[in-house]
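Everything below concerns the one structure shown next.
Every protein chain except one is present and positioned as in the full complex.
Chain lettering (A and B) follows the sequence in which the chains are written, and residue indices restart at 1 in each chain.
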Amino acid sequence: MVVYSFFIFDRHCECIYIRQWLNTASSAAQPLSRPVTASSAATVATSVVEKPTAGSRLSMAEQAKLVFGVIFSLRNMVKKLCGPEDSFLCYRTGHYKLHYYETLSSLRFVMLTDIRTESLKSSLHQIYVNLYVEYVVKNPLSPVEHAGGEGVNNELFELGIDSFVRTID
Amino acid sequence: MNVSGWFEAVASCSSATTNSRSQALSLHPAASHRENLTSSSFKPPTPRPGHLPNMVVYAVLILNKAGGLIYQRDFNPGLQKLSSNDYLILAGTFHGVHAITSQISPTNETSSSGLEVLESENFVMRCFQTLTGTKFLIFAEPRQQNLDVVVRRVYELYADYVMKNPFYQIEMPIRSEGFDRHLNSYIKPHQ
Partner (left out) sequence: MNRDPSPFRTASTASTATSPTPKYANLTASTNLRYSLTRKSIYDRHLNRTKTSELSKSAFAFLFGEMVQYAQKKVYGVQDLEKKLNLHGYAVGQRFLELLLWRDGRTAKRETRILGILQFISHQLYRAIFQKQADTLEKVRENEDEYMISDNDPVVNTYISVPKEMSQLNCGAFIAGIIEAVLDGHCFPAKVTAHTAPNELWPGRTVFLIKFEPEVLEREALRVGS
């Protein structure tokens, strides 16, 4: 399984966390660029030199906007077709698969993987419960709102995401 | 904060996920045998052409290349009834979303197909775009694997009973009794 990128959107529809992994042959996922994060000391050692990803024509911030547009529309479409209690889980194109999980507090977790990956609904739920709640919500120094990703970018959360993605590889 | 403590927490939650998904994904040699068994038992029988695989199809929608809805029909209960205006909006929205999904490609391929399969708790939708830009949307009960067969057959019926009908105006809503009849007898063969 290959994880390409990971996004969190808050209830104001703002992207508060972006993470992209370089698609390497080794199973270890390596952080490539984190536009909204200050790189933490622990991951600096493994991070590769930032280079523009060939082929991906959009910057990560632009991509986040598009991702949000898509999930927002699809979510509304599904709710319209199947009633408000239904939720949209994932979609697949010829090249990638997008997994979606929405909490009751309207936080949205989105993960882009390769197309052979099975449903990641429970994994996204666990990221929410075991990482987001633990290291972001319970962090006394973290603000309530995360404008510009403030508060989500702490070391523990970063490390947690990294090791988590490594285990679901 | 105790570093080993959080690491354990992460390790425990991640091991829980791998366990729950070991059947499908595990690369562990012990599990590979079981994986083979499940995959072979889940393999659908290759259906004869013109024969519907055993499944419940909720609805079929056809969009023209401009994103306009040209055909909408419910076959089995499962989706909410919408007004015709809502269906038109839905078709337009989906047309846009489909275009965007081909833009957000994380891989390095230059051209990417748009959305192909959409899954939710209550249904799965297969979208097939022809080379001419017409889109076929098939809604079916969740966890259906071989919707490709259905979509192909619907495309075939469309090519036969819509495109060959001299009274059909291209890109306009489909009102073809022959198409209706054949689609119905394909999707609901026992009624």
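Some observations on this one:
What we mean here is this: a contact is a pair of C-beta atoms (placed from the backbone, for glycine too) under 8 Å apart; a residue touches a chain by one contact, two chains touch by 3 or more.
Computed from a predicted structure; not experimentally measured.
Every shown chain touched by the omitted chain in the complete complex is listed here: B.
In the complete complex, the hidden chain is touched by one of B:A66, B:A99 or B:A159, namely B:A159. Between the chain not shown and the residues B:Y58, B:F94 or B:F179, the one that touches is B:F179. Along chain B, the points of touch with the absent chain fall at residues 49, 152, 155-156, 159-161, 164-168, 175-179, 181.
Just so it is clear, only the chains that are shown with their structure count from here on.
For the pair chain A and chain B, the distance between mean C-alpha positions equals 24 Å. Of all residues in chain B, those touching chain A in their complex are 1, 6-7, 9-11, 13-18, 20-21, 24-25, 79-80, 82, 86, 90, 93-94, 96-97, 100-110, 112-123, 139.
Interface residues of chain A, counted against chain B in their complex, comprise 1, 4-5, 20, 23, 53-56, 58, 63, 66-67, 69-70, 73-74, 76-78, 80-83, 85-96, 98, 112, 117-119, 122-123, 126, 129-131, 134-135, 156, 160, 163-164, 167-168.
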